[in-house]
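All protein chains of the complex are present and in place, except for one that has been dropped.
And now, chain A:
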């Protein structure tokens, strides 16, 4: 919610210097320091093999960190078996127990805790009402659709009121419409129940929609952890810029740096002014990142402070609410520009145009 600072003592979970290797040669997770705040919805986002699922499994207790410690509240939990952690978990393929009815599935975490029968009944009914599936209480998981099974898995992970709920790509197996619906449903449950959620996904759209904060993983390292808008608007390195949303990349060399801006000579000729985010000194190589919706096609003169590059229009892709223009510009043959609906009138393929963008929208990052 608010990106403001909270004292680390308010962190519900702390990863301190956690490393994990499976084969003793490669670190899947390299020195992870991560605070998960009470009540937040934190998404671990990254490509497969980036260490996000391993991180989740270490938190759940199914994997033991090779080095470092994990704290839940004040307790170190590195060597605590999973069943003692009181952490709810939703699995990718739901993992509903096939031989138990929906009701028995949801009651399971309560019955293993020895909750008395009347209370089990009451809480299970409430949980099923919450997911609007009271009418399937006596069916078996196999008789439910994927979306219904996922809701049951959610109810089962929430019914024992854990402080923390982990979700491992829970919507991966659902079709697009259902996935979008479930995203809102999970968000609603998170807000109404005030639980802390750690959510793993490789779908950046899902991460942007649902999260309070996103930790972008790559190569066993958290590349950036921030609010979704900050992550999108202000990526700190090329990986994040390219992984989250679309990004046009231009390679160049830093010529000078001044007041947070730098002048970059493009490798393919020409020069632009960019926001200096992640660059070395003068003379170091850099990758410039510009979002397609932050670029305009100039017909007239325009503002003198704009960066300009000559380009040739290769293709126009009509997408309903907007049109995507694909351009060839020196150094980038697939330069994307998002044009508002109706703004492409008069453009023809092969036409020479000028693309323009503000220095504030062009971020100079580490070279790729």
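Keep in mind that, in the parts below, a residue touches a chain if its C-beta (ideal position, glycine included) is under 8 Å from a C-beta of that chain, and two chains touch if they have at least 3 such contacts; residues count from 1.
Going forward, contacts and distances are computed from a predicted model.
*Asks:* One chain of this complex is missing from the view, so tell me which of "Protein-methionine-sulfoxide reductase catalytic subunit MsrP", "3-oxoacyl-[acyl-carrier-protein] synthase II", "Outer membrane lipid asymmetry maintenance protein MlaD" or "ABC transporter permease" is its UniProt name.
*Replies:* UniProt lists the chain that is not shown as "ABC transporter permease".
*Asks:* Out of A:31, A:66, A:93 or A:284, which is the one that touches the chain we can't see?
*Replies:* A:93
*Asks:* For the chain left out of this view, which of A:112, A:184 or A:268 touches it?
*Replies:* Answer from the full complex: A:112 touches the omitted chain.
*Asks:* Out of A:46, A:141, A:170 or A:252, point to the residue that touches the absent chain in the complete complex.
*Replies:* Looking across A:46, A:141, A:170 or A:252, the contact with the absent chain belongs to A:141.
*Asks:* I need the residue numbers on chain A that touch the omitted chain, in ascending order.
*Replies:* 60-62, 81-89, 91, 93, 95-99, 108-109, 112-113, 140-143, 156-157, 160, 166
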